[in-house]
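In what follows, a single structure is set out as structure tokens and then discussed.
Let's look at chain A:
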Amino acid sequence: MLEVQRATVRVGDWSLEGVDLVVGDAEVLAVLGPSGSGKTTLLRAVAGLQALDAGRILWDGDDLAGVPPHRRGFGLVFQDFALFPHLDVGRNVEFGLRMQGVPAAERRRRAAAALERVELPGIERRRVATLSGGEAQRVALARALAPGPRLLLFDEPLGSLDRGLRERLTGELRRLLSSLGVTALYVTHDQEEAFGLADRVMILEAGRALQVGTPEEVWRVPDGEQVARFLGLRNILDGRVTGSRAETAAGTIPVPPGTPEGPVRLVIRPGAFRLDPGGTILGQVMARTFRGEAYAVEVAAGGVVLEAHLPRAPSPGDQVRLAVDPAGITHL
Partner candidate 1 sequence: MRRLVVPFVVLLTAAGALTTACGGDSAPAGTVRLLTHDSFFISDDARAAFTAATGLRLEVRRAGDAGSMVNQAVLTAGNPVADVLYGVDTTFLSRSLDADLFLPYQSPLLAGLYPGLAADPQHRVTPVDFGDVCLNYDKAAFATIPPPQTLADLADPAYRGLLVVQDPSTSSPGLAFLLATIATFGEEGPYTWKNYWADLRANDVRVAAGWEEAYYGAFSGGAGEGDRPIVVSYASSPPAEVIYADPPVGEAPTAVVTDGCFRQVEFAGILRGTRNESAARALLDFLLSERFQEEVPLTMFVFPALASVELPPEFVAHTRVPTAPLTMDPARIEANRDRWIAEWASIVLR
Partner candidate 2 sequence: MTARSRLALAVVAAPPLVFLLAFFVWPVASIVATGLFPSGRFAGGAFRRAVEGGLPGVAWFTLWQAAASTVLTLLVALPGAYVFARYDFPGKRLLRALFAVPFVLPTVVVGTAFLALIGPGGLLGIRLDGTIWAILAAHVFFNVAVVLRTVGGLWSHLDPRLEEAARLLGASRGQVFTRVTLPLLRPALAAAASLVFLFTFTSFGTVLLLGGPGLATLEVEIYRHTTALFDLPLAAVLALVQMAGVTAVLLAYSRYQERRAVEQALRPAIEVARRPGTPAERALVGGTVAGTALLLLGPPAVLVARSLNTGEGWGLGYYRALGRPGRAGALLVDPLRAVGNSVSFALVATAVALVVGLLAAVVIAYHRGRASRWFDTLLMLPLGTSAVTIGFGFLLALDAPVDLRSSWLLIPLAHALVAVPFVVRAVVPVMRAVRTRLREAAAVLGAPPRRVWREVDLPLVSRAAAAGAGFAAAVSLGEFGATAFIARPDTPTLPLAVFRFLGQPGRLNFGRAMAMSVILMVVTAAAVALIDRLRPPGLEEF
């Protein structure tokens, strides 16, 4: 079990400030944050590549301060893979085993197994320079897996790949991680990746941890406006709740049961809107973007701009009436 307590790193004006986290055995925790949030710094601190200015990092209760990276027994998959250009694929994968002094035959067997696990059997003799992006990513993963690390660290390992490949690899990685039962800390800025892979997600912004929870919890109930905005929820309205309704600048809308009375800040998911001639929100279409399954439509209503995902697309300039499903509304 990995425990990070009040981890603090200061670099100039920027700092990672008092971050706590726990990754249980065989759990995958994703740290989700925009660039500059400190997620890579946190990862490097866990790996031992970055010294903490304050706080502690513990493994199974033992403080790792003073344990150099090569003695931590962690594996790390770099964003740019960092494959050794002077070694072929096989020797890249064998590297960690060689450091452990594993005999050559055993090394070869385990490297082959690791490559098989990432579905690249038999490419030991390839030069790394000839690998495609997806292949390089899998080789990097195989290299990290081969020595049998007690914790796997991922630094945006899919960040440089194209979308289709990323989605496919996300699924594969998920299956692989759960089949291996390995503990992992996964750093990314992509929420789909994080939600798709992780057992739990931590949202990190500007060096501070904002929320930790299962993907569902975080998605359903963002803990504060920052988290909501980071998750791409831009329909944030102030309102006053009376019973099951709230008065907002855009109009009166229904709220889910349990919403407290009085002034409140509400988040409306784009998918909660529908075109309805009887809708309570009257607005004008500002712009629309085709998104395949739906249109993302910007509607100006009562001085605020709302984003709505609609199956049919009114043209910009059209007057529309929108109704809201209270299930798609949460309060902050």
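On how the list was made: all candidates are chains of the complex that A comes from, given by their letters.
Heads up, the rule we're going with is that a residue touches a chain if its C-beta (ideal position, glycine included) is under 8 Å from a C-beta of that chain, and two chains touch if they have at least 3 such contacts; residues count from 1.
Everything numeric in this text was worked out from a predicted model, so none of it was measured.
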Selected neighbour of chain A [touch, this complex] from 1 or 2: 2
Residues of chain A touching candidate 2 in the complex: 47-49, 68-76, 78, 80, 82-88, 91, 95-96, 99-100, 127, 129, 143-144, 147, 153
